[in-house]
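All protein chains but one are shown at their positions in the complex.
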Amino acid sequence: MADVTVKVNGKLRTASVPPETTLLQLLRDHFNLTGAKLGCDVGDCGACTVIVDGKPVNACLMLVGQADGRDVLTIEGLATRDQLHPLQKAFEDHASLQCGFCGPGIILSAKALLDEVPNPTVPEIRDALSGNLCRCTGYTKMIEAIQAAARVLREEPAEPNA
Amino acid sequence: MRAFEYIAARDSRHAVALLSEYGASAKVLAGGTDLLVEFKAASHVPHVVIDISRAEDLRGITLTEQGLSIGASVTHTEIMRSPLIRELCPALVDAAHTIGAVQTRNLGTLGGNLVTCVPSMDSGPTLIALDAMVSIAGPAGCKDMALIEFFVGPRKSILKPGELLVAVVIPKKNLGKPAVFMKFGLRKGQALALVNVAASVHIDSDRHVFREPRIALGAVAPTVIRAQQAEAYLEGRAVTPEAMAEAGGIAAGEAKPISDFRASAAYRRDLIAVLTRRALENICARAGAMREGG
Partner (left out) sequence: MAHKTEIGVREQRVTQKTLHSVDETLRLPAVTPPVTYPIETLVPQVRQQTPAVGQRVTRPDGRLHGLGQTRYIDDLAFPGMLYAKIKRAGIASARIKRIDTREAEAMPGVMAVLTGREIPVNSFGPSLKDQPVLADDRVFHAGDGVAAVAAVTEQIALEALDKIKVEYEPLPAVFDPLEALKDDAHKVHAPNSNIYATKVIKKGDIDKGFAASDHIFEGSFRTQMVEHVPLEPHAAIAVWDPNGRVTIHSTLGRITLGRADISRTLKLPLNRIRIIATIVGGNFGGKNEITQEPVLALLSKKTGRPVKGVFTRTEEFIATTTRHPIIMDYKTGVTKDGRILARKVRLVLDGGAYCSWSETTLGKACILSAGPYKIDNLLAEAFVVYTNKTMTGAMRGFGAPQVCFAYESHMDDIAAALDLDPLDIRLLNAFEEGSPSPTGQVLQSVAVKDSLLQAAQRFGWKEARK
């Protein structure tokens, strides 16, 4: 068994799990944080994206031992019921999600982008989302929402209603 | 995944010692973007996984006497962001950018990409075009060799049991040498290369000729190869559009592409010719040294 300590959404969490456990299994099965999803298990679809030490990664491709001692942000750590992160608010307002399964991964990839690039171009947004597949929406409204959220985070006034 | 033991190596010495101790029952894990995928599909996994992703001496990008040394556990994202690499061999940044997607680049490592040794690897061609060397640590000590000798066959590197790739070194004389990497895949992201071409060449500004050309081809042979006949053709030749097109044609002839469900061999040969020519044109355009044809 591997004893791991991971800071998840600001709280130190510990677990004693088999060493071959992935970070995704740790989050979903042991910490009951089911926001990160199992879509392909091989790092292609991005539904399992979480932010580790500030960088978005596929949780299905990280062993718990590699996550030990690290800082993990999941979708559950972005907001509470009372206060949505601007990205979550923008995604809701722009109806950017349909089935929603890819949502947590996309939003976290977007957050990681905006943390580094406060005013991204559309090609930069597309590049940041290139590891997140969506089968429902066609991505257009996600890109709009990310641009809207970026404006909010830059504390700029909203664009006149498009 | 099936059960295995996990040990995090503190540094390369620790890793080599562990490899000696566990022998064939151990495998080295860096980013895991290839290894863990393999494990999930496999009916057998190694008894022990030795994680080098946080081994201190494998994570640096430093200028040494020999040149630019990139540690085996450096991730593709770190390559893209390294001020040294961006300044001294920006083609490597472009190559890293074509690998997978953001998430896989944050985990995947240069060492892992090279050791996994798939013919379509994206990091190999540029390094070959820059005459890169590799440092290998083993029970008997450290040794260096040319990267091109490191690749033996599909999914087969020259590493012997107990050996560990620790660094890639771009020789000092090639830092700042003009180089271009071009990848052709069926998508712009998360795509396997149909053809990879890396070209590196000096343009002699006085006589407008090519000097020390290197053309590396990927995904069109069992390993990354150099198009040595195309290189020989270019050496000392006048810089003209015809010469670059001709070099592309020669390079296409030197490759041994296969036909598979992604593309036919003929299509791949076509791509080699076009991408080689474009890579050379790109270098020329930047050097501003094109001499009018004829």
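Per-chain numbering from 1; labels A and B assigned in written order.
Heads up, the rule we're going with is that contacts are C-beta pairs under 8 Å (C-beta built on N, C-alpha and C of every residue); 3 or more make two chains touch, one makes a residue touch a chain.
Quantities reported herein were computed from a predicted structural model and do not represent experimental measurements.
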- Just one of A:N58, A:T74, A:S109 or A:S130 touches the chain that is missing; which is it? A:T74
- Omitted-chain contact residue, chosen from A:C45, A:L61 or A:A112: A:C45
- Item | Sites on subunit A contacted by the missing partner chain, in the whole complex | 28, 34-42, 45, 47, 74-76, 78-79, 81, 84, 87-89, 91-93, 95-104, 107, 133-136
- What residue numbers in subunit B mark contact with the hidden partner chain? 1-2, 43
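Keep in mind that, in the parts below, only the chains that are shown with their structure count from here on.
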- Message: Under the stated contact criterion, what part of subunit B meets subunit A in this complex?
- Response: 1-6, 8, 29, 31-33, 36-37, 39-40, 45, 49, 51, 53-54, 77, 100-104, 106-107, 188-190
- Message: Please output the residues of subunit A touching subunit B within their complex, sorted ascending.
- Response: 2, 18-20, 22, 41-44, 46, 49, 52, 55-58, 60-63, 65-66, 68, 109, 112, 127-128, 130-132
